[in-house]
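Heads up, one of the protein chains got dropped from this complex, but the rest are sitting where they should.
We just call them A and B in the order they show up, numbering each chain from 1.
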Amino acid sequence: MTKSVELLIVGAGPAGLSAAVRAHELGMRVLLADDQPAPGGQIWRAIERRATKHFDAEDRKGLELVRRFRSLAIDYSPSTEVWQIEPGFQVFLRSSGTLSKVQANAVLLACGAMERPAPFPGWTLPGVITVGAGQIMLKSANQIPQEPVWIAGSGPLALLYATQLLKAGGRIAGMLDTTPPNRNVWPTPAAALSATSDILRGLGWLKTIRRAGIPIFRGVHDLRAEGDEKLSRITFVDADNKHYAEDARLLMIHEGVVPRGHIASALGSEMVWNDDAASFAPKIDAWGETSVAGLFVAGDGAGIAGAAAACVSGKVAALGVAQMLNKGRKEDIQAERQRLAKEWNRLVALRSFLDRRYRPASAPIDDDMMVCRCENVTAGELRDAVRGGAAGVNQVKAYTRCGMGPCQGRQCGYPAARIVSEQLNSTVAETGLFRVRPPYRPITMGELASIEDEG
Amino acid sequence: MFRKLQPDISRPVAIRIDGVAHDAEDGEPLAAVFHRLGGEVRKHPLTDEPRTAYCMMGVCFECLVTLEDGSTAQACLTPVKSGMSVTRQAGMKVVAHD
Partner (left out) sequence: MDSTDVAIVGGGLVGAAIAYGLLLRDRRVIVIDAGDTDFRAATANLGLVWVNGKGRRFPAYQRWTRRSAILWRDFQADLQKISSVTLEYRQQGGLKYCLGDDELRQQADNVAALRTEAPDLPDDTSIIDRAELERHLPGVRLGQRVVGAALCTADGDVNPLRLWRALRIAIMRLGGSIQTNNPVERISSGPDGYAVHARNGTVHAGKVVLAAGINNRALAEQIGLTIPIRPERGQILVTERLAPYLGLPGNGLRQTVNGTIMIGTSKEKVGEDNSATIKQARRMAARAVEILPALAQVRLARQWGGLRVLSPDGFPIYVHAPEMPGCFVATCHSGVTLTAAHAVDLASAIDGKEHAPGQFSNIFNSFSERRFNVPQASA
């Protein structure tokens, strides 16, 4: 017998939790499914398990929301993967090898963001991981690098992790800022005013790092990770064209974050290119609804804007679903949405500035650089494919197998789109990403065969 | 390559990787254990190169391990449980010939 809900939420981060709570308050039958064992998404990973004495204001807000969510006893399915959604919506779930199906009137995707894939020579060596991975290990496993770590990249998250690491007693060998030098990008006065606390926080991080005497290299490019079986050395060039070769055991990289649009794309949602943020996101209206009726997106998955903004957009999506299902009073819902919209605008005031300031460098990608980690496809092979008549990312995929491996294009999608669009004298906006098909998570043939046959 | 902040694991449980016993923290991501043991999780099936748990959040599919029941899991999405036993992957999966 299939469970039936009014709203199924995918993702228990700030947006998903906020939406779940608000939807529940509005009297909706909600199910929240998430692939992690506990709520919090990425930013509030393991928030219920961590020692609160190290919490900052953001963490405390997160714990408060998680506790409120728990207290309402909303239907919650952790360690659960959503592997397909069919129109109607029929949502197919998998949890500890058991399959189930849920019928939902509306689906809210609150899947958040992921690190922008940023291939560079040697990026597949053990010893090279993302800054996000470092943060996750700090939060969910209470662990830090044993030896001094090199941190390379661009964007506030790299700075934040550096300060968190120093606070926890970790050591940093050096910060490699890959932001292209002379980025003359400044926030508008209005944006700066409404986001003063964020700006102050960011400046605080920089001060902490400088005070700790950590070498900071600017305008870094031509980064290479080298080693036999694992990382032993990095080489790079700075803005003054000075070349460096340094011993290294661990290198963490971060080139910003991009929305996780995998499921939205698979369901046929129109995707739009944001040039400031250099990424695609599902096209949504003022309520968070995509071009697919009943399919909503909230949080960073709709556009990178941070945890506080995600909470707001989660609530807005809940209102959107309420409106769709005729729950609550229309005037109240409209009024609440308008209040939330104002709060949203305040929270994202700095967004455009941050996006443009930290827009990734379009450094040239050599032919021998591996772009597809799963199928070992190089940039040169992608270019050859275009020269051989593959005039789009999906044809390039057919020619080269790039995107056919276990990650199904999550890691190679953006770099492949960039390389293909350059070769076609086009833009990434035009070229688009690989077509996404089910299953959204791998399932076994035996599990698939065991689904109830509905004739 | 990684170490716990406290000198001891606060809620240690015993797990096995390739038959070898290791201490781990109940509930932590399995991939974090591999990062304390040097970082390598598996050998890539096509090239035999060592790979690590790169993203820790389920989007890179590098941290594949084989669970006791023979199924494949992403170690970063698998919480440590007392007594769990996993094996490292190398080469292409061999279909059981029983």
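Note that in this section a residue touches a chain if its C-beta (ideal position, glycine included) is under 8 Å from a C-beta of that chain, and two chains touch if they have at least 3 such contacts.
Computed from a prediction, not measured in an experiment: that's the story for all the values here.
A.B. asks: Using the touch definition from the header, name the shown chains in contact with the chain that isn't displayed.
C.D. replies: Across the whole assembly, the hidden chain touches A, B.
A.B. asks: Among A:299, A:314 or A:392, choose the residue that contacts the chain missing from this document, as touch is defined above.
C.D. replies: A:392
A.B. asks: Out of A:86, A:247 or A:285, which touches the unshown chain?
C.D. replies: A:86
A.B. asks: Given the full complex, what residues of chain B touch the hidden partner chain?
C.D. replies: So the residues of chain B touching the missing chain come out as 45-46, 70-72, 91-98.
A.B. asks: What residue numbers in chain A mark contact with the hidden partner chain?
C.D. replies: On the chain A side, contact with the omitted chain comes from 84, 86, 90, 92, 385, 388-395, 398-399, 401, 404-406, 408, 432, 435, 437-439, 442-446, 448-449, 451, 453-454.
Simple rule for what comes next: only the chains that are shown with their structure count from here on.
A.B. asks: Across the complex, what residues on chain A touch chain B?
C.D. replies: Counting only chain A, the residues touching chain B are 35-37, 42, 49, 79, 97, 114-115, 124-130, 132-133, 136-137, 140-147, 168-169, 229-230, 249-250, 260, 373-376, 405-407, 410-411, 442, 444.
A.B. asks: Quick check: in the complex, which residue numbers of chain B touch chain A?
C.D. replies: 1-6, 10, 25, 27-29, 32, 35-36, 38-40, 44, 46-47, 49-62, 64, 69, 71-72, 76-77, 79
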